[in-house]
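Of the protein chains in this complex, all but one are displayed in their positions.
Coming up: subunit A.
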Amino acid sequence: MAENETSPTILQFAPLNSSVDEGFWHSFSSLKLDKLGIDDSPLSITGFCAPCSHPQVSNHLTLLSESLPSDEQSLIANTSHGNRNKCPVPGILYNTNTVESFNKLDKQSLLKAEAKKIWEDIQSGKALEDCALLSRFLVISFADLKKWSFRYWFAFPALVLDPPASLVELKPASEYFSSEEAESVSAACNDWRESNSTTDVPFFLVSVSSDSKASIKHLKDYEACQGDYQKLFFGFYDPCHLPSNPGWPLRNYLALIRSRWNLETVLFFCYRESRGFADLNLSLVGQASVTLSSGESAETVPNSVGWELNKGKRVPRSISLANSMDPTRLAVSAVDLNLKLMRWRALPSLNLNVLSSVKCLLLGAGTLGCQVARTLMGWGIRNITFVDYGKVAMSNPVRQSLYTFEDCVGRGEFKAVAAVKSLKQIFPAMESSGVVMAIPMPGHPISSQEEDSVLGDCKRLSDLIESHDAVFLLTDTRESRWLPSLLCANANKIAINAALGFDSYMVMRHGAGPTSLSDDMNKTHRQRLGCYFCNDVVAPQDSMTDRTLDQQCTVTRPGLAPIAGALAVELLVGVLQHPLGIYAKGDNSSSSNGGNIDDSPLGILPHQIRGSISQFSQITLLGQASNSCTACSETVISEYRKRGNSFILEAINHPTYLEDLTGLTELKKAANSFNLDWEDDDIDDDDDDVAVDL
């Protein structure tokens, strides 16, 4: 020692770093949820290491999903035994149940406890039999399984030599060895790495004889290596890539060498590789000088260090895996993908953002409402509000696809509430709400005590329509569609109307509001499309009183609602994708020749669709807005704007008010004088709850 004149350089070790595969956290989460529960006793885990294999990047100690103890049959064959890139290293995991207990863990004692195990394995000789024990590691963690975030901290316990080892020399193995020796060392290393029984043994002895022949032995064969060879190198798989420093595993290796064999001078060999073969330019050979212990007892565990730094700081690491673990997010991306595929493969110009941002108001949550909501979800629409005042009855779930038997037991859940719950169950990303409320109807006179509440409902309905982009009229009576039709025309909102007879259906979109009242003066030259009431010569009136039950409950063939509901949604999607939106003119199937594709990627955009199941037929129709319409005509809208509540009350309480206002009374008088006999048809159709097509 004394003869060494230059002041000794302290041998510095490059810290080891951890890498935790996403799969580890996935497996750990299931283990925690399914088996461990709140049991927080430490778990034995297996880390994996390998020699450095990249000139600029060090290797990590890696946790993979197979790091956890598992008794279940994995689909993928267990390849971790004898895998050259997965040398197993024993570790221990302390997972706490709260973030507070994570912060409170006594990290120094935990580290000490692991260092003690390493020290004892050195003393007992166990570390010679199973050298991976020298690289034992420790992890503390807190898994927030509700947020899929994980906080963790690794420690790679290293026994501190006191005084520290000093570095005599360190150079690339290719420079240290003669070319003959280098060739032989490479060959021996490659054999060691090729053999299944030794490839994952990270500490070994390299002996180079005087005739430049190298051989590799297990640590436990140290005694046998004595004397026969000229040089003995303590080799290990070095995870570090630096040319200037050996990696962390050398620390406990030196502790073992000093303690077991009392060597003052240690030749070490940092084994590194590239492309699966020994790389002696990357590998290092060094000479360290170690001060031997004087009377140190085996019972005294040396000091230890080893908590991993996070970007140079003494803080834990954390990772959030919500993107890959949160089932809601996964459902959202899967649903989005489906729609994107449709765009990519079939409809390149489809605008999905319009669909996902549109807010739909569904008036009525019965057979039609349920069907419309389901089809809207299919198109990626996220925002649906239901308005309905009824409760789920025992007869409903078989026809109304959002409800189950559970919704009817007891007094029955409100449909508006049950439908929202159901949408969230089907797809958690739905933004849905329900409003329990009756829609005020003309021709259903109310007492003065009721006025306030009815007017309150009118206000709510008007606010709802204002706050949505599209309104579906899906109630079971004609007159309940009147006020929404008027409000939609007034607010210039897209209104889609679907109505069912016993075996026929009608689906239509309303036109824009009266043009001269609209802010959008550019559109004045356009002919408006009609609304549900435009072709009527009677104002909506009470259609429920004096009817038998089967008439009130709109008995229909069960296939109708799904058909009409689906058509209603397809019609809305057509409007949303059309460049002119609500102003799009009505196409019909015969006029288009299928050549209208330029206008809308989805094909033609009709005004009305009528179909009959008894004939298995369907036609598209076009009807312009009527100046005498009781819901959307300029006369009505201006009167509503002028008089507001008193207009509504008058319409509700006086059956003939609307007809008088719009001139329908005059028209009827005139028509009656001609004594035509089309009125019978009119009445039949009206029973079917389908608007009259004149």
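Quick note on the criterion: a residue touches a chain if its C-beta (ideal position, glycine included) is under 8 Å from a C-beta of that chain, and two chains touch if they have at least 3 such contacts; residues count from 1.
Note that in this section contacts and distances are computed from a predicted model.
Novice: Identify the UniProt protein name of the omitted chain, choosing among "Ubiquitin-like-conjugating enzyme ATG10", "Endoplasmic reticulum membrane protein complex subunit 7", "Protein CLEC16A" or "UBC core domain-containing protein".
Specialist: Choosing among "Ubiquitin-like-conjugating enzyme ATG10", "Endoplasmic reticulum membrane protein complex subunit 7", "Protein CLEC16A" or "UBC core domain-containing protein", the correct UniProt name is "Ubiquitin-like-conjugating enzyme ATG10".
Novice: Which one touches the absent chain: A:S44, A:S70, A:N103 or A:S124?
Specialist: Going through A:S44, A:S70, A:N103 or A:S124 one by one, A:N103 is the residue touching the chain not shown.
Novice: Which of these touches the unseen chain: A:H54, A:K171 or A:K459?
Specialist: Residue touching the absent chain, from the options given: A:H54.
Novice: Can you name the residues of subunit A that touch the chain not displayed here?
Specialist: Listed in rising order, the touching residues are 10-15, 17-24, 26, 54, 56-57, 60, 62-63, 73-77, 79, 103, 107-108, 149, 151, 160-161, 164-165, 242, 245, 251, 275-276, 303, 305, 307, 310-321, 323-324, 330, 333-334, 337, 340-341, 344-345, 348.
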